[in-house]
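Omission of a single protein chain aside, the complex is shown with its protein chains in their original locations.
Read from first to last, the chains carry the letters A, B, C, D and E; within each, the first residue is number 1.
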């Protein structure tokens, strides 16, 4: 227990988390500090490329574990089913109507790649290795939740929400293509490729992550400032209970598949995290009547900082206890 | 004396200064070379974050000197009073009216963070250490000069120029928040944090500074091209005499407080440098009748390059002689 | 021969080429993946600055070879004359009218700096050195081809196409100024300068190049998707035959001048590559009736990837065989 | 200079809907349009800014100069896309040079 | 398509004044506006470009579609902010779809 606390504190005092806090503070204090849209997009392209590439290289080292297929399948299933849990929770804890509840639920089945990266960082500084293909699992978990959310809505109101265009947009959205593409590039070029571009994608990675989280803090803070009033106590509770519940399911799943400790933690993080890029865009197209202020604020303003500060160390502690017990 | 010259020449032949010269040349020759606004802002965010963070880490190493409070106070006072000197000089050397003279004066009380960074670089390559908290002094000196300028104007024409909104904008402007925020992050995470993100904020720092100064050269050159005619001989003289005078005051102040040689030089640089980001924006809001062509060209087109090339080595030589004498 | 193939394969499996392929794929699959214009421009500023600087430093090391002037002259002549060859080839292989043929021809006399960089990378990984001033040769070859193209057009239709403004724009276009400027900065500061900013312009270079080529792939792919129908079989053949022919001429020229093996290869690469930045802009101004879809698609969608994948290894093999034979 | 009467249609629309709108315009035989960035704004659903945003958030402005007789087709096509979504559609009169191009 | 008469107000203003303008519009009960970037320009005080600029230099364009009867309130509010500052305020007629939204 002491360990968990000291780990959490350690995590809290990392430049990465403090940068997020700085952004949050600046936005809440209505500072003029802003990061241009193009710079934010550039940072996210860098991060996706680096993390995909490193995942691919890791696979060439650890080999393509026999559990790979099973983990990918597990990711698909989790992404598709977690929205149902989220929907049920929301209907219990809050007064959201079907459409809004389903839209929020979709976000929680999908994943946040930055939370995933933060999880990797914590593992690294704790000296815990993990399966390289967890990046591919992250990619696989982006989309299915969107379908579940749309199913939940059309069940209620009738009327198909999907068209071919939306399908393509979801499956070929920028972050999936970049993540999977660089994952394959990493696999194809292996350690030799990593030696070539390592000084770009390894050494400065954490520093770039700081600036990126500064921006996330700014965006989250602006969202929170605008959303006061929108976020009821029930919603707040959901934004914390849901990741906890999901992470436990991820823990069970990961242990059942036989993932390593690191792999289990990352699966927990993926389950616990909520999307704020891919899913919102899809929801705007397919479910314009859902209120973006609700799902964006919940996912980026509540669950994201919760995972970053308390969640990840907690998931690691849980997984460690469980492994010790097993 | 020979030393001063060779130091100045050395400084002139650094990639950083030559990049500024390249930008200046390109703009004066009306080349198509431009740096997108978003890229320029991205570079400046990087620099502010890196310099603040490194300052904070330095404080954890050197400890919080007992002179810290006194230096911060000195910064406040210098920033508030130097505009009065500037105003008097301008009324002597030039024919500027009260409003324009006060607006220019405000720029010279405040500081240029890039000149400060260039000063740090010169100290580094000369192997001279300085107090880590000088970054905080820089932050403290940004704003008071604005108030003095507004006071100089309202004294003449009457009518308050400040409102609550402007107050907040000045005190929470992007560069102050980022600089102070990353300073605290550096203090909180110390050497351990620096180890994590050092490959991002230390190693590539000077290279990024080159691109940034290329951009500054482009902007300064465009300003100079447009301003020919506006900049009289008197204004030009002011743009060089003022930093010299301020630096001597900074020298006296720094020595009186008991700063190290490096700290004295940096305080001189802060006094000698003129703002071209925070103060212009405040002046546009509060004193729209002042002509931006005058204050921007003076600060960015005259004093900035003067400090970069001749000023900094000179201030270092002065401080060294003074320390030797003392 | 085996060597050539293994070299080509090696080249194909580098992260750099695979990043281009990823961009191409993403664009052809109509993914939402895009890189903001400002980021793409930022990357290209970095690359031009780094390559120019490193070239200048290399010159201070190898010394200013007596062949420098001759190579620069050769570059001028090749850039001016290759368009005539291209024009003749186009009139034979395709049905393009004079204006479009001349516009395309201009692109093939000029150069692609990214292809040049890719060539340098291949040389490096093969441990072959080259003359540092080849960067200056690249700069010199950018513009003359434009004049030849305009001469080919005005010969047919009459009417001057050049005015003073266009002259200045061509000679002072951003990439020439940045390349030549940083080349001189590198020469002036030498190894000492490189030590200062090396962690920025050397270590991360290849990684940045990956992201840049990802963008080039995206742009080329979008172009190809739009241009289907425009690109006939004859044009396609030209896009491959022309670089082959030019590279052989470059080989002869380089050998006659007495360049090193690496220098010869780079001259071949310069001859074989086609412009897609400077020349298109000049053509839009001077020859608006020429169709950009033709020249952009040929140069960026056909010749660029051909050089990157097959061309460069082939030119290296040719030059090596030739040197062995000589 | 000789000018001709035309209509200027300006549609402010969410970024995720941009492709659908331009596809609908193409489908309705609209010959040309230009897309302009929007940095921020305010409306019934509150204020927003593009600063620091990732993904396809924010709004865009699609501007379309069109012959008056084609206006109704365009509006019908645009309306189908905008219908349930945020966005503003305005039409104004203008004179256009080189009308033969439209 | 059914349209309604409206006014389109476009205000080109210095970036440091943007927040004050939008605050004034909010204060005057204006329901919606959009902010567009301006890359450069020229006026009585010479030419400028946003290229490479730091801080809040440059100009912005604030566009506001409004019911005709609300125009005067808007102009009065905007004028107070723009008054001593650089900037251009224009008003033109337009037709707007879905007028119930305004």
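Throughout what follows, a contact is a pair of C-beta atoms (placed from the backbone, for glycine too) under 8 Å apart; a residue touches a chain by one contact, two chains touch by 3 or more.
These numbers come from a predicted model, not from an experiment.
Enquirer: In the intact complex, which of the presented chains make contact with the chain not displayed?
Expert: By the stated touch criterion, the chain not on view contacts C, D, E.
Enquirer: Tell me which residue among C:128, C:145, C:218 or C:231 touches the hidden chain in the full complex.
Expert: Going through C:128, C:145, C:218 or C:231 one by one, C:218 is the residue touching the chain not shown.
Enquirer: Under the stated touch rule, tell me which residues of chain C contact the chain that is not displayed.
Expert: Residues 34-37, 39-41, 44, 165, 169, 174, 215, 218-219, 222, 226, 276-278, 280-282, 284-285, 288-289, 291-293 of chain C touch the chain absent from view.
Enquirer: If the missing chain were put back, which residues of chain E would it touch?
Expert: Residue positions of chain E that touch the missing chain: 12, 36-44, 47, 59, 61, 72, 75-76, 79, 82, 88-93.
Enquirer: Considering the entire assembly, which residues of chain D contact the chain that has been omitted?
Expert: Spelled out for chain D, the touching residues are 1, 3, 6, 8, 22, 25-26, 31-37, 60, 65, 92-98, 101.
Quick note on the criterion: only the chains that are shown with their structure count from here on.
Enquirer: Tell me, which chains sit next to both chain D and chain E?
Expert: Chains in contact with chain D as well as chain E: not a single one.
Enquirer: Supply the minimal count of touching-chain steps required to go from chain A to chain D.
Expert: Step count on the best path from chain A to chain D: 1.
Enquirer: Taking shared residue numbers divided by all residue numbers at the interface, is the value for chain A and chain B over half (same) or under half (different)?
Expert: Shared-number fraction below one half, so different.
Enquirer: B-E or B-C: which has the larger count of contacting C-beta pairs?
Expert: B-C
Enquirer: How many angstrom between the C-alpha centroids of chain C and chain B?
Expert: Here chain B and chain C have centroids separated by 41 Å.
Enquirer: When you check chain D against every other chain, which residues touch at least two of them?
Expert: 47, 56
Enquirer: Among the residues of chain A, which ones contact at least 2 other chains?
Expert: In chain A, 32, 34-39, 41-42, 169, 174, 203-204 touch at least two other chains.
Enquirer: Judged by the touch rule stated earlier, which pairs of chains are there in contact?
Expert: Taking the chains two at a time, the touching pairs are A-B, A-C, A-D, B-C, B-E, D-E.
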